[in-house]
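Removed from the display is one protein chain of the complex; every other protein chain stays in position.
So, chain A:
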Amino acid sequence: MDGEELTEQETALYDRQIRVWGADAQRRLSKSHILVSGLQGSVIEFCKNIVLAGVGSLTINDDRLVTEELLSANFLIPLDESVYSGRSIAELCCESLKDFNPMVRVSVEKGELSNFNVDFFGKFDAVIINCCSLATKKSVNEKCRKLLKRVAFYTVDCRDTCAEIFVDLQKYTYLKVRKGEEKFECLVEYPSFEEAISVHWKSLPKRVSKLYLAMRVIEKFEELEGRSPREISTTDLVNVQKLRRELCEAYCVSESLIPDHLLGRLLRGKTEFPPVCAIIGGILGQEVIKAISGKGDPLKNFFFFDAMDGTGLIEDISKAKTEG
């Protein structure tokens, strides 16, 4: 039991969830600071979940102006142009989020994610980034890793009916609860994002999720073309298929591991599928709550969801073999 006790008001509001994760976890949550960047469907869902859960503060970053497309899975912004004209998506979301839970400090951080320095990330306990380039994912992850304190790092990528979450908790110890009440400390070591996506395809776990491979192809394609996730479409399929062949040949694996229909769907990812956003935002919320409270087995280190078959899969991809 560390720090001050929960106030009466907090105990009343959080009653049901304290019954799930305990008062000490709730206290840790209420002292935590979270940063999110890229306010699209699944991250909007995540913000709602984490504000309701009662974190100390939430900082949101997204300077884009509101477009119809950006609102396709957004329930924080009223559909009323007079309200949002000229204001960034973060500014508009901030107001609704504050409303969800007056005990959480929600604020907007302006600026380009890739320009934030190491010290900036040091202000947070968890950093969640979304809709950004491969280079940004790598660089933000590296900056978080340079800090003395552990900053939990998450990337989210929702495309059409598919989604990927990557988690880096670095060296993480937590209380594992086995059947009954038996508890013991558990140490898990996470690879960086760069390491996790550089694993040789031959040394991946057996029957690894096809989504892991397909996402790497798409990511690579965007990097080579210098385009953002929002700037690709199904018209790129032929070129993506070409890249798939090259990568599969280089890694000596069969192209059939990455089916065309899956690539096709990932390329259609502009408009979000709200049920998938709800699911991913929910899983991500639970993971961040676990990481902050130090309670419960954390996800290591990828989560994939495909609404077509309904499976939500965890993959542990951490062997840092980088040849090839």
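Here, contacts are C-beta pairs under 8 Å (C-beta built on N, C-alpha and C of every residue); 3 or more make two chains touch, one makes a residue touch a chain; residues count from 1.
By our rule, contacts and distances are computed from a predicted model.
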item: Protein name, per the UniProt record, of whichever chain is missing from view ("Large ribosomal subunit protein bL32m", "Piso0_002647 protein", "SUMO-activating enzyme subunit 2" or "Trafficking protein particle complex subunit"); value: "SUMO-activating enzyme subunit 2"
item: Selected residue (touches chain absent from view) among A:Ser30, A:Asn49 or A:Asn301; value: A:Asn49
item: Residue ranges of chain A at the interface with the undisplayed chain; value: 5, 11-21, 23, 45, 48-49, 52-54, 72-80, 99-102, 205-207, 273-279, 281-283, 285-286, 289, 296-297, 299, 303, 305, 307, 309-315
